[in-house]
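So the structure is just underneath, and the comments pick up after that.
Apart from one protein chain that is not included, each protein chain of the complex appears where it belongs.
Naming follows writing order (A and B), and every chain is counted from residue 1.
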Amino acid sequence: MNITRSGGLVAIALVGALALASCAANEGGTGSDTPSDLSGTLAGAGASSQGSAQEAWVAAFQTANPGVTVDYDPSGSGAGREAFIAGGVAFAGTDSALKPEEIDGGFAGCVPDTGYIQVPAYISPIAVIFNVDGVEELNLDAATIAGIFKGDITTWDDPKIAALNEGTTLPSASITAVHRSDDSGTTKNFADYLSKVAPEVWDAEPADPFPYASGEAAQGTSGVVDAVTNGVNTIGYADASKAGDLGVAEIKVGDEFVAYSAEGAAAVVAESPAGDTAGDTDLSITLDRTTTDPSHYPLVLVSYIVTCVEFEDAEAAPLVKSYISYITSEEGQAEAAASAGAAPLSPEVSAQVATVLDTIVTG
Amino acid sequence: MTDVTGPPNALTSGRLPRWATPVLLVVSWAVMLGVFVLMALAGGSDVAIAPALFLGTLLFVVTGFVLSLLVEGLRQAKDRLVTSLVVSAFLVALIPLISVLFTVVSNGRHRFDAAFFSNSMRNVVGEGGGALHAIMGTLEITGMAALISVPIGLLTAIYLVEYGRGPLARAITFFVDVMTGIPSIVAGLFAFAFFALVFADPGIRFGFGGSIALALLMIPVVVRSSEEMLKLVPNELREASYALGVPKWLTILKIVIPTSIAGITTGVTLAIARVIGETAPLLIIAGFTASMNYDLFQNRLMSLPVFVYTQYANPGADVAPYLERAWAAALTLILIVMLLNLIARLVARIFSPQLGR
Partner (left out) sequence: MRMTTAAASPKATLRPADRIFSGSTLLAGSLILVALAAVAIFLVAQSVPALTADPNELKGSPDSFWAYVGPLAFGSLWAAFLALVMALPLSYGIALFISHYAPRRLAQSLGYVVDLLAAVPSVVFGLWGIKVLAPAVTPLYGWLVENAGWFPLFSPPVSGTGRTILTVAIVLAVMIIPIITAVSREVFLQTPRLHEEAALALGATRWEMIRMAVIPFGRPGMISAAMLGLGRALGETMVVAMVLSPSPKLITIVLTGSQNPSTIAGNIALNFPEAHGIDVNGLIATGLILFAITLVINSVARVVINRRAAFSGAD
């Protein structure tokens, strides 16, 4: 008795909801000026740093190609690479380039021995954000940042900070340094920058988890931003687009203090040397963190798209090719810059990526 | 002349007058506020009202106890003490609960509009959009989870209370307890690994898998709460029914279950409430999409908790509209459960026999 009743309840709720709205008002019937013959569902997964950019790209791409549905799971770089290697998704977004052992293991979704494609798609400067009473501007160099986050520098009026900020009154309050509690490419890039520029202070190997047991931890970029905003005398690091109204420190590059900028971030990427695994279809780079050119902003995160050259599932190939071509095009990069605060790829890099994407075998 | 005064009546003497309690409370608050105002004047700081009220209440509890002890004796004093403790426990617990509700409602109302319930997030960047796809997904996934777990859970509870004796019943009791300890994320991992193996699809994402994961979490709650409620049905009722020649299964269906139906529906609603807000397992097995999907068995299916989480965790450059959508979705989720709750209570009232209270 009761069973059917409870089932009935659920059924009533379901039918009611279905009757209320049979279809979302914004879906279906969206005409586009240039009808496209692409159709199908494309699934990607990976870095959450790309999440909001992917959302913008997906929206624009689906509007241009009404027959296509693109889903991007912002489940994390590791999860994305794993899913791609296992053949679960057609492309992956990742904050760190594929590891050699992952490449050697092969990719289940690709035709064996046809290789893979790895191209930069998303560049985001990382901002050092702070929330200190009475302090509007803050200059820091890598050694000081490293000291703060490692726990060596514990008060805001420490001579090392004061020396970089003449004319600013710093409170004698203790510093609460907030880092990421989840493994993240942002932490890895942040640590990579510090360990390259200030190796004498930051002696830990750069990796996804935060290496030291100091300061506070918060989940995700949003968590760090919330902790810094709601706390007192806090400092943290986050994707620059999420800094909001918080104070952003200028970091020392060469002899000058540089605020983050999209141009500075893109310039570093354009002039960085090729990475260890780089090849014809792999455009991974090793970021030049120790640059002394003040037009560069070396505290930056580069996120890649990884996909196949030749797909086992031939129907996926044209979708992937046209989608990734779109997101790495100037138009797509401008969209990401507007919606997600990304730094657009420079035209040269964009052209290189286009050449690589041409190698995708379609049909 | 007989002495009419005699010894005082033991039932009416030595009682505090009715007005004693409210007066004492007000006086205690006033005293503590006075102390805090003095402290604020001395220290030059703001008057802290919340601690003053808190300490005032504490003062009321203590003085009430002492006063009653002096006038009424220890037993009445204890009774008064417990009454004030129970009432203050209730009031203290209300503070965070009201704060949560207030936060959700005040933040959620901005986007609680028609567009929110008629749009999905497909092709939406920044402002606009809605959560229709997530609402549908939540109803489908949770509905299926309830369809799976309520029959299994209720029948198991009946087995344990009415039939189960011996090692098997003990084993089931024990393992149901174990099930309450499955962390939700492990349930999601299990569902994912299981279906990835069964369908040989390493990237599998579909709603039904989410239902299975949620059912795993729901079943122990349903069993545990229904078991408690069935146990509380007095044996006299069962025996009276048997004595009238009613078979056991009919006794259970017509006597035992209706008697405990209010408790059981509470348990089931609690179980639904427990899982409808689960995020972690659905993120793993049901996935994330911005588009509508009615099919529980194919493709990614969005759900409200995942919607709330992703709107919060992955906002665009302009954060405000994402947060507003997140809160509005949270409000929607609570309202959905409220509706389910209301229906369940109605059902319980219709079917439960009229008892003494």
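One rule holds for everything that comes next: a contact is a pair of C-beta atoms (placed from the backbone, for glycine too) under 8 Å apart; a residue touches a chain by one contact, two chains touch by 3 or more.
None of the values given here were measured: they were computed from a predicted structure.
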For this session: Check the options A:Ala218, A:Ala238, A:Leu283 or A:Ile324 and report the residue that touches the missing chain.
Result: A:Ala218
For this session: Just name the one of A:Ser124, A:Thr144 or A:Thr176 that touches the chain not displayed here.
Result: A:Thr176
Problem set entry | Option from B:Ala20, B:Ala40, B:Leu189 or B:Val319 whose C-beta touches the chain left out | B:Leu189
Exercise. Given the full complex, what residues of chain B touch the hidden partner chain?
Worked result: 75-76, 78-79, 81-83, 85-90, 92-93, 96-97, 99-101, 103-104, 151-156, 158-164, 168-169, 171-187, 189-190, 193-194, 216, 219-221, 223-225, 228-235, 238, 245, 247-250, 252-253, 262-263, 266-267, 269-270, 272-274, 276-280, 304-305, 308-309, 312, 326-327, 330, 333-334, 337-338, 341, 345, 356-357
For this session: Against the chain that's been left off, what residues of chain A make contact? List them.
Result: 48, 75-79, 81-82, 174, 176, 178, 181-184, 208-209, 213-219, 223, 226-227, 230-234
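The criterion applied here is as follows: only the chains that are shown with their structure count from here on.
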Problem set entry | Distance between the centres, which are taken as Cα means, of chain B and chain A, whole angstrom | 38
Seminar exercise, completed: Listed in rising order, the residues of chain B that touch chain A in the complex are 115, 117-120, 122-126, 129-130, 132-133, 135-136, 139-140, 142-143, 146-147, 150-151, 154-155, 201-205, 253, 257, 261, 264-265, 268, 283-284, 287-292, 299-300, 310, 312-317, 319, 336, 339-340, 343-344, 347, 351
Seminar exercise, completed: Interface with chain B, chain A side, in the complex: residues 1-3, 5-7, 9-14, 17-18, 20-21, 23-27, 30, 41, 43, 45, 48, 51-52, 55-56, 58-60, 62-63, 69, 71-75, 83, 86-89, 108, 220-222, 241-242, 244, 338-341
